[in-house]
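== chain A ==
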Amino acid sequence: MLGLLETGSGFWSAIIWIVLVLVIGSIVIYIRNKGEDSYKKNTEQDKPFISGNPEESKESSHLSANHIYWGFTEALKGYYNPLVKMHTGNINDYSSWIIMLTVIILIVIGVSG
Partner candidate 1 sequence: MKEMSRIVKTVTNFVYGFIIIFGFYIIAHGHLTPGGGFQGGAVVGSAFALLLVSYGSLNSNKFLKKDIFSLFENFGLTLFIVLGFSGLGITFFYNFLANSGSWFGDAAVIGINPGDMNTGGVIPLMNIAVGLEVLSAFGVILLTMARGAEFTKKKENS
Partner candidate 2 sequence: MIGNLPYIAVAIFIGLGIYTLMFKKNLIKIAIGVCLIENGVNLFLITLGYKKGAIAPIYTQAPSGQAMVLPTPQALTLTSIVIGIATTALILSVAMMIYKHYGTLDTDQVRRLRG
C-alpha cells in the first residue's frame, strides 16, 4: 500500500493516521456539540475571571519570551548555569574544544586498537 513505511518492528502510515484522527475527531466534536445546557452566550459566563481583579489591557497582557518556561529554567539552575557559562563566545575556547575532542578521540581509538 502507498504510504506504508516498514520500521522493522511495525509500520507507519500517515494516511491511516489521518483517517483515524478524522474519525475520532468527529466523534469528539459530536460529543462536544451535545454540550452543557446551562451555558449561554454573551453573558457573564463569557468574560475572563482573574481572581476578581480587573482585566488588563490587551497590549500589556502579552506574555513575552523571557517569561515562558521561567519555572523550568529556575528548577534546572544547577544544569543551566554551568552550561550557559560554557558558551563563552571566545574564539580561543572554540579551538580549544576541538583540540580537546581530537585528543580524546585519538586516545580512545588508540586504546581500543
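One rule holds in what follows: contacts are C-beta pairs under 8 Å (C-beta built on N, C-alpha and C of every residue); 3 or more make two chains touch, one makes a residue touch a chain; residues count from 1.
Candidate selection criterion: all candidates are chains of the complex that A comes from, given by their letters.
Fair warning: this is a prediction, and the values are worked out from it, not measured in the lab.
One candidate from 1 or 2 touches chain A in this complex, that being 2. Per the touch definition, chain A reaches candidate 2 in the complex via residues 84, 87-92, 95-96, 99.
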